[in-house]
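The following block contains the structure, expressed as C-alpha cells.
Here's a slice of the assembly, chains where they normally sit.
Chains here go by letter, A and B, matching the order in which they are written, and residues are numbered from 1 within each.
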Amino acid sequence: MIISTKKGTPKEELEKIVDRFEKQGLDVTLITGKDYNVFGLVGDTTKIDERDVLANPWIDNVTRVSAPYKRANRLFHPADSVIDCGGVKIGGKEKIAVMAGPCSIESEEQALRIAQGVKAGGATLFRGGAYKPRTSPYSFQGLETEGILDMVKAREATGMPIVSELMSEERIPEFEEYVDVVQIGARNMQNFQLLKAVGKMHKPVLLKRGLCNTIEEWIMSAEYIMAGGNEQVILCERGIRTFEKYTRNTLDLSAVPIIHEKTHLPVIVDPSHATGKANLVEPMMIAAVAAGADGLEVEVHYDPRHAWSDGAQCLTPDAFAQAMAKCRQVAWAIGRDM
Amino acid sequence: MIISTKKGTPKEELEKIVDRFEKQGLDVTLITGKDYNVFGLVGDTTKIDERDVLANPWIDNVTRVSAPYKRANRLFHPADSVIDCGGVKIGGKEKIAVMAGPCSIESEEQALRIAQGVKAGGATLFRGGAYKPRTSPYSFQGLETEGILDMVKAREATGMPIVSELMSEERIPEFEEYVDVVQIGARNMQNFQLLKAVGKMHKPVLLKRGLCNTIEEWIMSAEYIMAGGNEQVILCERGIRTFEKYTRNTLDLSAVPIIHEKTHLPVIVDPSHATGKANLVEPMMIAAVAAGADGLEVEVHYDPRHAWSDGAQCLTPDAFAQAMAKCRQVAWAIGRDM
C-alpha cells in the first residue's frame, strides 16, 4: 500500500502516520519530496480499508499494490481450482460445462421436457428458477419449493445436476438437501448476509457479477464465501449496466481472462441475461467459449413466447443445439472440449 | 402499453396478439402501417412484463405508457405523504429533517457524544450503523445488537428518534423493538426478500437508491414494501455509480424533483456517501436543500480520522453545525423551515 501526503504536512503528522502503521505490524518507508511525501507500507494490508486511511486530511492518495483478497488470489494458489458440481467438474482444463434450462420452472412436465431437450443439445447441468427476483411485486415470483422439487424430478430422469437461485437464508436447508449448485444472483452479489450464509454451505456456489460491480468487488464477494469456509466458488459474468439501451446489459467478456489472471476460480458466462435478446445469444455463446470461459449458462424454453418470464432471451431446444454445435467447433479450435 | 410488430407479421399472428391481451381484460386497438403495425393496449397493465411481451419474435417494441407502480404513484394519490418517524415528521411542507451521526457505532460513549453534538448542530434524528455492509470480509462488520442498544441510550439522552440499517430478516424483531426508522441500504435495494419482509413491519422504511438503479426501479422497490402493507416509505438519493473517479459516486439531485413529480413519497439526500469526501458534503447539503429535498442524512464524527469506517466523508460536529447554518438560510430563501 502506498500513501502520499499533501504539501505542507507537518513533521509530527508524518511521524504519527508512521507510528500508526508500524503498530499494525507493517514496515513503513518514507520518501520526502518537494510537493508531497510518500509512504510505502509493506506487510499484510488486507485489513486496512483505503477509505479509513483517507480520513486523515493530510493524506492525499492511497494506492493498494497487493490485492485485497487472499483466498481467491492466484498469487497464493497458482493451480486452477476445479469444482465438482454433483459429478460435473468445472474449471481447469475440464470440458466446458453448459448449464441450460428455463428462466422459471413452470411445472414438472415443463421442467422435464426442457431438461431432456437441453441434454440432447449437449447441456451438462440443468438450470431453472424456483425463487425469482422480479423488479415488480406484481410479476410472477416463482413456484418456490414446488419448483425445486420439479427440478429434482428432472435430475432423476436425466442424470443432470441442478442449479437454482437462492434468495434467502431461510431456504438454505432446502437447497442443501435438493440442489447441486447454489446460484447467487446479480442483485444479491453484495447481500453480505447471504454471502456469509452460503459460506457455511457444503455445495458449490455460482456467484453472478452484480450489474454495477467492478471485477475487484466481485472477487471480494467470492472472498466472503471462501472466508466462511466454502471454497467451491464459480464466478459468472452476466453483463454490466451501461448507457447502451439496445441490449439489456453489456456483456464484458474481458472479465474471463481477467478472472483467470487474478484468481484460481472457474468463470462461466451467461449470454442470455447479458444481451436480453435471443438472436444475440448464439454469437455471444461462441465468443464466450473463444474468450476462454469454463462454462456457459443459457436460458432455453420450448415455447419462449409463452414462458412465464424472460421469454425474449430464450432459445428453443433446437436453436440451442445448433448453437452448441458451433461452440463445440470453436472449443476444439482452441484446444478445449465441450 | 403500446406494442409494435415487425414488417411482414402474418395476419394470424396479429390476431393471436389481440386475442392474448383481450383475454387479460385489456382493450386493444390495432393501427396498420406500411412497415409495421401498432397495438394500443388500454387498461391495467401493471401485471404485464415488457420482456414477456418481447418473447414473441414478431413483436419489435414495447412502450409502457402508464407507470408500472400504483401505490407510490402520485397520479392516484395527489397529496404528499408525510411519514411520522418516532415523532419527527418527514415530507410535505414539514420542516426539513436531518439525520446525522457516525457511519459505525463504536461504543455507548461515542454514540452519546456524537448524538449530543449533532443535536446541538440542528439534527432531528440520530443515525448510526450497527450492522455494516462492507466490501471486504476482513473489514469491521459492526457492533450488531450492542450498537443498537448504544443508540437506544443516545435516544434516551437526547430525545432524537434513531435510524439504522437492517441487513437481514432475522433481525426484524430487534429493529421492530428498538429502532424508529429502518434503513435499507443501496446494496440491498433489490434484495426483494428483505423488501417483502420490511413490508410487514410497522416502522417507517428509509429506502436508499441502489448504485446502479434507475429511478423507476427504485420506485418499484418502494412499491414492493407498500404492496406488503407498509406505506411508510422515505426514499434516499445517495449517488449513483458512473465513470467519474474523483467522487465515490455521482449525486443525482435531479432525482429529488422527479420523485416529487412521480410519487407522493418524501425524498431525502445523503451527500456523505454520494461524494465520499468531507469537503464536498457542505456544498451538496446546501444544493440538496435548494433542490427541494425533504431531508438530509449526514455522517458526523468528532474524530473522523479515527472513525472505524468511512472517516473520509465525515464532518466534525462543528463543521456540521456550520453547514446546517448555511442550509437553514437557503431553506428560508425557498420558503421551507429546517
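What we mean here is this: a residue touches a chain if its C-beta (ideal position, glycine included) is under 8 Å from a C-beta of that chain, and two chains touch if they have at least 3 such contacts.
Remember, predicted model here, so these are calculated numbers, not experimental data.
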item: Copy count for the complete homomeric assembly [2 present here]; value: 4
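Here, only the chains that are shown with their structure count from here on.
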item: Mean-CA-position distance for chain B and chain A (Å); value: 26
item: Touch list for chain A against partner chain B, complex; value: 46-47, 49, 51-52, 54-57, 68, 133-139, 167-170, 187-188, 190-194, 196, 210-212, 217, 220, 223-224, 227-228, 241, 276, 278, 304-314
